[in-house]
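There's a structure below that I have some questions on.
Omission of a single protein chain aside, the complex is shown with its protein chains in their original locations.
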Amino acid sequence: MTTVQELPQIRGVKNIPVQEGYTSGHRTCQGCESALVMRLMIKAAGPRTIVVGSTGCMYVANTTYYSTPWVVPWMHTQLGSSGSAATGTAAGLASQMRKGKMKDEPINVIAFCGDGGGVDMGLSAISAALQHDEYNLLILCYDNESYANTDIQVSGSSPWGANSTFSPPGKKHRIMNNRWKKNTAPMLATGHPDCRYVATACGSYGLDFTNKIRRALTIGGPTFIHSIDPCPKGWDYDPKYSHELGMLAVETGIWVQYEIVDGELILNGPSKAIASGIRQRKPVGDYLMRQGRFAHLTEDDVKMFQGKIDQSWEEWWIPGIVPFSPES
Amino acid sequence: MTLAQAEMYQVEKEELISGSEAIAIACALADVDVITAYPIRPYDTVMQYVSKLKADGTFDCDFIVAESEHSQFEIVKHASAVGARTFCGSSGVGWFYAFEAITVTAGLRLPVVAMVGNRALDDPGAFGVEHNDAMAVRDLGWMLYWVATAQEALDTALLAWRVAEDPRVFLPFAVSCDGSFLTHSQAIVNVPDFQKVQQFLPAYDRGRLLLHPDNPITVAPQVNEDWLMEIRRQTDDAMRRTQDVIKETYEEFKQVFGRGDPSPFIEEYMTEDADIVLVGMGTLAMPVRVAIRRLREQGVKVGFLRVKFFRPFATEEIQQALSNCKAVGVIDRDYSYGSPSYGGVLFNELRAAMYPASNHPLMLNFVAGLGGREVLVRDVNQIIDTVQKAIDTGKIEEETTWVAVRE
Partner (left out) sequence: MSTVAVEVVYRGIFQKSLARNIVRSIVFAARKEGKIGTAFGRYGDSPERNGIPAKQFAIVADTAEELEENLAVYEAHDVDVTINVDDTMCKGVESWAWYGLQPINDLTKPNGTLIVTSRQSADSLIEDIHQREEPYNLTIVPAAPSFSGLWVYKDDHTDVRLLGALCKVCPDLVSLESMIEAIKDQGWDDLKVTSAEKAYERANQRPVEPGEGTDDVPFTFDLPGWKTMEEGLVIRGIAEGGGFRGGEEGFQPARNDVFKKYSTRSMRPIVNFDTCIKCTLCWLQCPDTCFDVTPDGLFDANMEACCGCGVCEAVCPVPECVTMINEAEFNDNDSQWEAWQKDKEGYTKWMTELIDKEKLTERTHGFHHIGQYAEEAAAQAED
């Protein structure tokens, strides 16, 4: 197994490096939180990094031919291939370094995917990648809760009831997406007990996000981070609220911030405060009613949504994370 | 290359191995860095042997058992982008499951070498040989070669990395081996020593296209209609350049290893004075040669043209080889439903290639040996009779005949 870079945790937002690995040239939407996630990701990882990106907004909107925002080496991979792309890149480097065909040095390998590429199509390849503890790699799923790039179609990570071009509220069916968001990070953590680091994250918490990337890259082996990315295009809100909606997702308890490090669960920030009762969850309506994709929801829908979130906090074995309980 | 690896291939030797095993040994000789496997008959025999070599310490490579063929081909694609020499393969519907990755590998100009253990496509499930699986990449920028013997499999694999990794080319290379006849039957194969191989096969150097922090590039951004024509034209030009690179490389191969045909693209058997030339690919060369030898004894002027490289297609050499004959019988181990004359893929390509030629022989097509059915000497005789009849009567009754099919 090749060596890893030592990326110490950053204490204080003012110590975040000024250097950028992702700059202008991308054509993402105004207020694109995923663009921020790309920027923070590479800020945290530093210049000795190879990034592989699967198809999605962060491919199509970022890198239109002859133009690139990337300072670090970057390569496209197919929609369902973030896991295999990370494995292939890491294996190619490891093999050549071991055989003396390439200078032996720690190079970060990061593959990113959207929810379409990660939570839907690419799940099996990500799962396989997380089994290869001989390779150092990070898979980052930037989850904007729809196939936003292809015109905003519902994905397995879209919340219940959300409007999308495949789930438009109609005269007969007001709710076309009856699926609840897939519980991806816990699925991957429990399914791959030897994977040393699985975390959830949100770009609105910049320092926390940066440190999660650094911890994932430093701990070694395959790691996974699932990030919730407010999307002004698909969620339909004024772009200036991207940051605020990210925080609201956490403060309402719809999104839980945590790390699973060597099998130990660590809740972060507001999620920790909520779990320990120091802080009350905000009503989900504060979050839902701010987004055009939920504009067709009735009061009963919101109540039901609230009930589902309450249940995940009050009845699940591990609140908001593990959706079952031991035999009582 | 590890010490054990070097010792194992210190001296040239003979081994009794299958075509798959020959290619596995070629992987070790070429010191391939990353190999990905996924089980499907019959190609998987190559990976069984690679894993054994690795387990015994006589081959140092990253051997990754992927969770699907799609991942299998994606993994080597990305390993190749960071400068690793790669190998993988598949068969039948497995090859099709990987098709998205297979397509982009050529688009990205990555010199991945793959073995296709030709297998009939589902449904129904069948293990036997048909060429339709490998054929599917014929328009995509893959070099595509059909081998006839285990020895040719080993030699062609070595040639494949050398040509594919040539900076003038940078295109993937598929080595097609007939299921069962090559993948599962063993023959005496000359295994060269690794010094010779190193002399012939330099290290893969991705140059300015290497994905590495020392060479920060962006690879494969999204394009619109302003760019794709130019990009396709670049790949087209690379494929055109393969013709000369293959010729040049093959001459070197013959010098270093002391074996090979006059041409890297085709093999001619008794064609010079032939009135009838049969054309085919892969292992059906054997029964065809036998039949030809017997008929020659009876004074029938018949010869055989084996197409080795299907991509690039050696148009001029083929036109030349068919410039004196009266009739051509093309034997396809594939089908192309609804195609011109309801003929096979090889037949229609060949007929198109002959259109501008000076000599216009009668051209007949024979679909044979599908699903792994043996092509027998008597089948070949029947084919030759049919072609002879066309010559005698001056007309073709049926352009495409399905051989030895029950009615």
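Order of writing sets the labels: A and B. Residues in every chain begin at 1.
Convention: contacts are C-beta pairs under 8 Å (C-beta built on N, C-alpha and C of every residue); 3 or more make two chains touch, one makes a residue touch a chain.
Small disclaimer: the values here were computed from a predicted structure and weren't measured.
Asker: Give the labels of the shown chains that the missing chain contacts, considering the complete complex.
Answerer: Per the contact definition above, the missing chain touches A, B.
Asker: For the chain left out of this view, which of B:Gln234, B:Asn359 or B:Thr393 touches it?
Answerer: For the chain that is not drawn, the touching residue is B:Gln234.
Asker: Touch as defined at the start, partner being the missing chain; which of A:Asp120, A:Glu134 or A:Glu244 qualifies?
Answerer: Answer from the full complex: A:Glu244 touches the omitted chain.
Asker: May I ask you to list the residues on subunit B that touch the chain which is not drawn?
Answerer: Against the missing chain, subunit B presents residues 107-110, 170, 208-209, 216-221, 224-227, 229-231, 233-234, 237-238.
Asker: Mind pulling the subunit A residues that touch the left-out chain?
Answerer: For subunit A, the residues touching the absent chain are 13-14, 16, 18-20, 22-36, 39, 47, 60-61, 64-74, 148-152, 163, 203-204, 206, 232-233, 236-244, 289-293, 295-296.
To be clear about the criterion, only the chains that are shown with their structure count from here on.
Asker: Please give the residue numbers of subunit B that touch subunit A in the complex, ascending.
Answerer: For subunit B paired with subunit A, touching residues are 1, 31, 33-34, 60-62, 64, 66-68, 70-72, 74-84, 86, 100-101, 104, 203, 211-213, 215-224, 226-227.
Asker: Of all residues in subunit A, which touch subunit B in the complex?
Answerer: Per the touch definition, subunit A meets subunit B at residues 47-50, 52, 59-60, 63-68, 70-78, 80-81, 83-89, 91-96, 98-99, 101-102, 107, 124-125, 127-128, 132.
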